[in-house]
Structure formats: C-alpha cells, structure tokens
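Written below as structure tokens is the structure these notes are about.
In this view, the complex is presented without one of its protein chains, the others remaining in place.
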Amino acid sequence: MHMSIKVAVSGASGYVGGEVLRVFSAHPEVEFGALTAHSSVGDTLGAHQPHLRHLADRVLVDTTAENLAGHDVVVLALPHGASGEIAAQLPAETLVLDCGADHRLASAQAWASYYGGEHAGTWPYGMPELITATGHQREALPGARRVAVPGCNVTAVTLALQPGVAAGVVEPGDIVAVLANGYSGAGKKLAPHLLASEALGAAVPYAVGGSHRHIPEIIQNLESAGAGEVRISFTPTLVPMARGILATVTAPLAPGVNVEAVRDAWEAAYADEPFVHLLPEGQWPTTAATLGANTALMQVAVDGKAGRVVVVCAIDNLVKGTAGAALQSMNVALGLEETLGLSTIGVAP
Amino acid sequence: MHMSIKVAVSGASGYVGGEVLRVFSAHPEVEFGALTAHSSVGDTLGAHQPHLRHLADRVLVDTTAENLAGHDVVVLALPHGASGEIAAQLPAETLVLDCGADHRLASAQAWASYYGGEHAGTWPYGMPELITATGHQREALPGARRVAVPGCNVTAVTLALQPGVAAGVVEPGDIVAVLANGYSGAGKKLAPHLLASEALGAAVPYAVGGSHRHIPEIIQNLESAGAGEVRISFTPTLVPMARGILATVTAPLAPGVNVEAVRDAWEAAYADEPFVHLLPEGQWPTTAATLGANTALMQVAVDGKAGRVVVVCAIDNLVKGTAGAALQSMNVALGLEETLGLSTIGVAP
Amino acid sequence: MHMSIKVAVSGASGYVGGEVLRVFSAHPEVEFGALTAHSSVGDTLGAHQPHLRHLADRVLVDTTAENLAGHDVVVLALPHGASGEIAAQLPAETLVLDCGADHRLASAQAWASYYGGEHAGTWPYGMPELITATGHQREALPGARRVAVPGCNVTAVTLALQPGVAAGVVEPGDIVAVLANGYSGAGKKLAPHLLASEALGAAVPYAVGGSHRHIPEIIQNLESAGAGEVRISFTPTLVPMARGILATVTAPLAPGVNVEAVRDAWEAAYADEPFVHLLPEGQWPTTAATLGANTALMQVAVDGKAGRVVVVCAIDNLVKGTAGAALQSMNVALGLEETLGLSTIGVAP
Partner (left out) sequence: MHMSIKVAVSGASGYVGGEVLRVFSAHPEVEFGALTAHSSVGDTLGAHQPHLRHLADRVLVDTTAENLAGHDVVVLALPHGASGEIAAQLPAETLVLDCGADHRLASAQAWASYYGGEHAGTWPYGMPELITATGHQREALPGARRVAVPGCNVTAVTLALQPGVAAGVVEPGDIVAVLANGYSGAGKKLAPHLLASEALGAAVPYAVGGSHRHIPEIIQNLESAGAGEVRISFTPTLVPMARGILATVTAPLAPGVNVEAVRDAWEAAYADEPFVHLLPEGQWPTTAATLGANTALMQVAVDGKAGRVVVVCAIDNLVKGTAGAALQSMNVALGLEETLGLSTIGVAP
C-alpha cells in the first residue's frame, strides 16, 4: 500500500525550510506541494537551496492561505508571531507542523514575559520522547492536527536531563546548562554578529543572564517529566560550525543517590528510544556524529566532588532539533511508524 | 524481488571505510558482512565511527582473505600498495571495489614514476561518466568483477574539463588546476600538518610543482575523452573544512570557438547524467551544496581577455570522489539501476 | 628626537579601518586624531572594535573634511568612489593614504571598464617593492602626499610573479592565478553569501571569468615590472578563514630557461626586501604564518612537465594586503625608516 502525503513548506528559502525539505524528502510517502517564501517569491528553489538538486526547478510562491490550502500537511518555518494567523486559515483536518515558537508554551504569562505580545495558544508538543505523567508525549500526538515543534536548544537540554528528573536522581532546582551552538540556529538573518568574519576563529556568548526565550519551554518540559520547582541558568554560545548543539548540562545529585542509580536512570529512559542514545561508558558525544541525523547522543557522569551530575548531549539543531522532530511528530500524528523515513546515520567527518 | 548483496568493507575504521559504510547503507539491497581493520581489530565500530549508529555494535576483524571471503562485494579502503595482494586471494566472481590507487593506471611506467614499486595491474575504471572513444566508461563496467575507484581530485578535474576536451573547444596542452581541499582527503593519518591547530584559520598548499600522484590519472582520463597531448599544472591546497573539493580548472579556448559553443559542450555532455550538473548560468557551485551527496556541481565561463575557459567544479571528496563512485560502479557492474541508493541531496548549510 | 604624527582614520568601524588602527598603533610616532564613521557616529570605538582596548573609549565622528582636517596623515578606508571628493577637500600637505581603489589605476579606460563611473585620477602607488623601469616603486614615494594603497589580491599576485617577469624567466601572456581568500576581504557588509552559516565548511568561488576589478591593477603592476602583453585568468575563492590570501600563480616558463635561473630570479629580487621572503627550498607558505604580520611568504617551483612556473604566495589581506602597506608607504613618503613600527612576526597557530 502506498499512501501519498502532500506536504507544503512555508519559509522554504530559509535554513529551517531547506532542512524540512531535505529531511522530508527521505520519507517514502511524502510528496511536496507548495513551497512558499516571502522576498524570494518567483525564484527557483535552486537559487536558494542549491543542495536540493531534485527540487532545484521548483518555483517559490507567496506564503498565503490559498497557496497552503489543499495539502495533507503544512510545515510552517516562519518568524515567531507569524504562524498563528496563517494556521487559523487552514482547515482543521490539515496537519500543521509549526517549527516556530508560537504554540509551544502552555502559559500565556510565560509567553508574554519572554516573547511579548499576545499568546497564540498552545498546541500538542512535538517531542515524542518527552516524559509525561502518564508515559511519553508520543501518546498525546496520534490524531493531532496542530503540532508545536520544540526549540532546538530545548530539545538538547530536555533530553539531557529528563531521565534524572523523572527518576528523582537529580534536583531540578539548580540546573546549569551551557551550550556550544552552530550558526544555522540563528537563521539566514542579515546581522553583523552573524557574518563569517566575526564567527571564524571565535567563540561568542549571546542571551546570557536568564533572558533566552527557550528557558520557559525547558522548564515546562522538565515539569512534565516530574520536576517540582525548576531553576535553570542557561547560556548558549556561538562557535564556528554551521550546525550542531553540544549541551553541557549539570544538576545537583539528589541526596543519597549512588553513581549506578544515575547511569541506570539514563539507560532505562532511553533503552527503547530509536533516536536518543546513551553512549557506552567513557565515550562522549560530539556534534559531528549527529550531523544530518535525527539522533541525540549523550553521556552522563557523576562528579562526586562537585556533587553534580553532568550530562553532555549532542544534536543537529536542524534535524533532531527541528526538521527531524517535525517529521517524527508527523509520523506519530498520522499513525505511521514513528521512525519512517528518519535516519540515525550522521555525516562524518 | 529482493536481491541481497553481501558487502565486506576493509579499512572500516578510517574515513574512506566509514564513508563507504554510510553511503552503502542507503542502498536497498546491501547487507554488510565483515568489517575489517588493522590496529583497531576487536574494537566496536562505534568506537571509531560514532555517527553510524546502526552499526555501532559491530566488531572489527582483521583484514585477511579469510574474513573477506564469502561476500558478493568487497570494498578495499586500504593504503596504496596493499590491495593487489588481498584481491589476488579473492574469488574471481567476487566484485572487488578498490578505493585505493593501485589499479587505476593503465601505464606501468606512470605508476613507477609517480608511486614507485611494482604496478599491480589495471582494472576497469569506476567512473561511469568518463567519456571514452566509444561513448562512456559505464559501458565497460557491466559484468566487471574488479573495479578501480577513481581518485577524488581526479574526479573533480576530469568531470570539470572532459566536455570541452571531447568537443574540441578547449586545448588540453596547457591546463591549470588549483583545488581547495578538505582535510578528510588526507585520511585519518597522524601527521603534524594535519592537526587541527595547523588547519584552523589557514590555507596550505601541498604537492606543488608537478609531483602529485593524481596527475597521470587525470591525463589518462582526458586522453580517454579525446585529448591529444595533455599537459597540466595541478596544485591542491588544504583549507579549513572537513570535506569537499572545489576545483578551479582552466584551459585555453580552442581557436575560433565562440562562447555559446563552450556552454553547449558542457550542457550536452551532462544533460542526461544523474550525478553531474551544470548549474544555471551565473550560479557558481559551492562545496556545501554537495556535502554528503553523490553530485558534482559545476559552472563554466569563457574569459575572453585571458583566452581561457574556466570551470569550477565542486564535489564531496568522500562521496562522488570515493564511496559514492564505488557504489555507482557497483550498481553498473552488477546490472542494477545506476542511481540505486545514491542521493543527490546535500546537507547544507 | 620624537616626531609625533597625527593620524586620522576614516571608516574606523569597518575591518580595514580597524586594522589600520591596530597596525598604526605599533608605530612609535603615530598618535590618533579623528576616528570617523558613517552609521556608527556617536558610538564608542569599543562597541565596534572590542579588540582595540587602548582606543575603546574613543567616540566616532562623522566622515567630513572638517573632522579630517588638521592631521598630518589621513587614512581613507571608504567604499570605492567615495575618496576622491573627500581628498579634494584636504590640504595638499596632508598625506592621504587611500585604502580604496579610486586612485590606483593609471588608465581611465580600465577604470571605466571595470568599475564604471568617472575616474578619480591616479596617485602614487603604495607598493614600495614593486619593480619599476628604474628600480622600485619605493623611489617614487618620498615626499608624496597622496598614496593609493594597493588591493590585497593584487599584492599577492604581483609579489608572486614580478621577479620572474622582470628577469624574463616567465612569459606573462598566459598567467593563471587562483586564490584562497579569507572573508574579511569582503568587508563588514551584510550580504547572504557572507553569513557564517554559508561560509563554515564550504569553499565558494566569486567573480569568476575575468570580471574581477583587481585584474587591471595586476596587469598594470606586471607591466611596471617589465612585462609586454599581460594576460591573466584570475579566480578568487572564499574559504573558511577570517583572514589571509593564499595565491597560487602560474605562468609559462620562458623558452630555454633552466630551473636554477628561476629560483635565482626570486632570490635576487627579494634578498634585500624586509617584508617579502622566499622560503627555503621545499618549504611552502601558509596563511597562518603571515597572520597579523606585514609579510609576504612565498615559494617557487618549476613544473617541467607542465612547462610552467608555479608560485605560491601567502599574505594577510588586512596587513601586507592593506593596513601594513599603508603604514609602509607612510614611512617612505614621510622619509622615515621603511620598516618602522611594522612587524614580520605572525600569530600562529
């Protein structure tokens, strides 16, 4: 049996849109319909995404409800604040995958505090592996027709820490996360600090001191996994790579917990996960091993002297952090095999 | 119908071996048998190739004829000089794909001059797109059971220039090729000039002045495409990227040839090629657009004042330059669809 | 004796302006006056050039003749087309060093053909090492009060090839130059192809096919060194580094010239040059060895089979290619020791 899924992609000229096209192209049932853009309307896709040879001659059309109508799935890769209005014009039976932030947060107050403006509402959250009170978030997705794809930094930090939170072996009240981030996470935006000359040979912090918009989403996720009060110091830093997130996440070891119990928590949490892998003891993850793949690789250690658990988690921000998560959620929402069309094979070196 | 092709890979812990495993994994009929190594015997593949999650638990065995026996296909990713002996011990009906240089040159004299030592012999050359006196090299490959996979630099320069040579619009007697090369082309060799601290932020020439071992292979290919005497100045330079070759290749415009005839020659040569693409006029290729893909992207221009045709060709040295070429040749040799399991979709940015 | 030289720098918030400030800061007689900018007027320099700690509190003022008046030396680091008008308003006794292209070309026709618009006129050319009919360009600079600082690519190619041209051991009629360029050469311009995500991991050609504006300047220089008709195929490529040019330049070996005569030509030409060094035989230059220094490092080889001389020349585009050349020219123009305040020590690794 062959079911064809007709997919429209908005923001197709950007980095997220391009990656959605790359990742979804590997899915055996996907066919692309409208590819939409804003300032690039009328251009061929090949002018903006020369790596997508099979779609090079496709012409970009305007991002309107008309152009996005008539598809089974619509992927929105738009600046935040833009997806609510367009989604409202799409039929209820269309599966809308929003790669932006608009519909991730349950709390309108958190939205107002970190993003400002009116909260567009809350959609089912597209992280199948998220631990919830009743199991995993994947159980909440079948049949969903609106899905909020998680933030990339959020994915790395959540996957890194939730096993310990759920098992009660770490204390969520004093988490510190520092991330090494590739530049594609900032999008194809023309800003001086994103120029190659600034990036090459340099490490650069941004959004230090508690202001990053991914913080409330991380807190929401760890609460889902069972945390009481979550407090987190979160600092992303740009390093000279195009893709990848290496998240170093630490939390206090809960009183009386031994080293074995820590490793057990992570092993148990991810033993059956197809895309989240605890590496063998002693092997640490690198972003290179996840490039282009829908995998999160991690390692956990206990620093007895510091009294902290340290987890290092590597993902490709554009795949497991965005486009892969979108496809994985699509599979679950549509009742397909969760892993269909998703690769765990990275491109290295 | 499902035909299973059992493939052994020697040198599986190196960069070429790892890429063979990555690329061949996408082929619907391939199953991996023995994965062999030298100093890493007994290790899991995951310790050396952490990006290949699906093979992480496979254990590396010694590179012996016994271990390589009993496979339909054996891929050799060994240092030059090592493949002749091992191939001689493999059955004639086994398809042996040699990623090394040993069996590429037809001329024992050229071998002696550039490599030294005894020439191991000449195998059918694994570049299906190579123009030959009677058509293309792909016609010589069906049924072959020994295939010499081309060199990566050779692939970039040959594909760049052969349309003009074959059409007689360039003169092959004074070619100049300068290449920007990623570091993986040098293999996982421990040498001071390959250290990250030397590479980062630097451009570095090597093998300048006519000594590079890829020169006789380029000449052989252009002669295949119809050239009379070929003379080439060839300079590779290492630049700070892990993968990719950007070859800038120029040759004198043949007398009386006009600009249209030049573009026509390239368009005609590659119009039907699935993996070699002349970009639309005005668009120049980047290595980023070929990363991970079995594509060669190129553009051609005539510099009237200089009296030269300039071609820029981008490939991924490990894919179209090695592992992809091996798989493509395997398809043709075994009578499968040439494109089976090979992707033209790059990973960018 | 201490002579204080009061220097104004226009375009101080850009890459060239910043490098002028860095390089001139090492000169024992220089004191900075006005630092001018355009859109950044009113900002501190520290907001734009955080590496220049000693000038961090200086406030940027507007680029006007009033602000630039009253200095001994004015350095113009402006977009091309802008320097002629401002220079015309400065006193004749002020030394104006123009880092832009406006006053480099002697031929108004060449200007019109490559840049368009009206030619601003020709100033003495700020490359002391340039070979001229009567010796070197340094003899033309003392007392000059208007100096056109050479282009960075031009510097690399000219220094690479002029010894062979002057000695008659190469033929200038069929030169091929391919350059690996760092991104700072493109300036702090907001353009999509200059974004970090595009640059990282990629090699990218630009201005292929004879259109690059540095071509007529190279031709002019090689004619100065004694060439008859010069023809050059010139292709710069962007590679992932912030600074540096590695120029691979080849020209046909002149008939009857032997290998020793070639090396002799380069050795003789640069034996007494303080900033241009032919490396010992067998050692090839890297851009890393020139980073931050006012040096051009090179090596020359004869490729007998190709019938070509190959020269590889490395410079820092912002130092020997721009700001260092400006300071060196200032020294000569003002009658100071040519090497005063200029360093040959690179920052590596």
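Letters A, B and C mark the chains as written, and numbering starts fresh at 1 in each.
The criterion applied here is as follows: a residue touches a chain if its C-beta (ideal position, glycine included) is under 8 Å from a C-beta of that chain, and two chains touch if they have at least 3 such contacts.
All figures in this text were calculated on a predicted structure; none of them were measured in a lab.
Put simply, the hidden chain is in touch with A, B, C once you look at the whole complex. Of the candidate positions C:His103, C:Arg138 or C:His277, contact with the hidden chain is made by C:His277. Only one residue from C:Thr250, C:Thr295 or C:Ser329 touches the chain missing from this view: C:Thr295. Remark: the residues of subunit A touching the chain excluded from display are 174, 176, 178, 180, 197-198, 200-206, 208-210, 215, 231-235, 237, 239-244, 246, 248, 250, 252, 284-288, 291, 299, 301-308, 310, 312, 314, 349.
Summarising the interface, subunit C meets the missing chain with residues 15, 18, 22, 25, 44, 46-47, 49-54, 183-184, 200-201, 242-243, 277, 279-280, 283, 285-286, 288-293, 295, 297, 344-349. Residues touching the missing chain, restricted to subunit B, are 15, 182-184, 186, 188, 190-192, 194-201, 240-242 (touch as defined at the top).
The working rule: only the chains that are shown with their structure count from here on.
In the CA-based superposition of subunit A onto subunit C, the rotation angle is 180 degrees, rounded to steps of 5.
The count of contacting C-beta pairs peaks for the chain pair B-C.
Separating the CA-averaged centres of subunit B and subunit C is a span of 38 Å. Across the assembly, subunit C contributes 197-198, 200-201, 240-242 as residues in contact with two or more other chains.
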